[in-house]
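Not every chain is included here, but those present sit where they belong.
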């Protein structure tokens, strides 16, 4: 190879890594809009076919269970009253075809009786991704309430410690 | 063209798309700091000359009307008391010289009497951009309260459904 070709290949690898970071940010930034509008297929489609969403209250496996959560009575009552699943800027680590993103999320709910809003919860999140057929998909999202439980702090620590 | 030139042109197009995404993120991330510090020209300058900011309470067209909102008594009373227009990570779709970003926003207000803070509202946002003379500008921002109204959910859904 010529020097120019070598440089070009190295540059293409750097561009690929930038694209991966922005792709992962794009996927994560769709979660809130999808879940607060009840777009259950868009929510579930973020995960692999048998991907897992492990929440404090239990574990959802695969598109059917994740869609069912979005379509469930409790979730529908949130979004009918007005809800915001806000997500902090994800901290992303990529290693070839797998990636981990760590971030906070915050659920804000509208209270129709009083017309006010309240922070219903803050949560620690770990998103594990795999590149499947050229597309990043969530294999496991683990979410734990930031209510003092050690598990939530461990999720955050795992994402940032060296 | 040689193979190297062809590769270089393809790589330059990928870099352009990454630059577009980060430029759009940079513009959107300026909104909160500008509006909470009363920098009315910086706020209005995000829009095209005749760009529209369509809010629940009415529609503002062009720099003069958008600046007037920032300089208005209600907005000034917010920022004098302490306000935070926080924005969720935008979900961006680019198609050549136009782009759409979808995100939540949250208004947190300081209450001087009690020294406390409260979430005053959460909002669904759709930002439509055009590239004008090589610069991304907002042509239309539509914001609707997440208080249960269907319009707000429709804004979020439009940004993420396939």
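Letters are used for the chains, namely A and B, taken in the order the chains are written, and counting of residues starts over at 1 for each.
Just so we're on the same page, contacts are C-beta pairs under 8 Å (C-beta built on N, C-alpha and C of every residue); 3 or more make two chains touch, one makes a residue touch a chain.
These numbers come from a predicted model, not from an experiment.
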With 2 identical chains placed here, what is the total number of copies in the full complex of this structure file?
3
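Everything that follows uses one rule, which is that only the chains that are shown with their structure count from here on.
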Rounded Å distance between subunit A and subunit B, as computed from the means of their C-alpha atoms
22
Looking at the complex, which residues from subunit A come into contact with subunit B?
2, 4-5, 8, 11-12, 15, 18-19, 22, 25-26, 28-30, 32-34, 36-39, 41-42, 45, 79-90, 108, 110, 112, 115-119
Residue positions on subunit B within touch of subunit A in the complex are 4, 7-8, 11, 14-15, 18, 21-22, 86, 88-92, 102-104, 106, 118-122, 124, 145-149, 152-157, 159-162
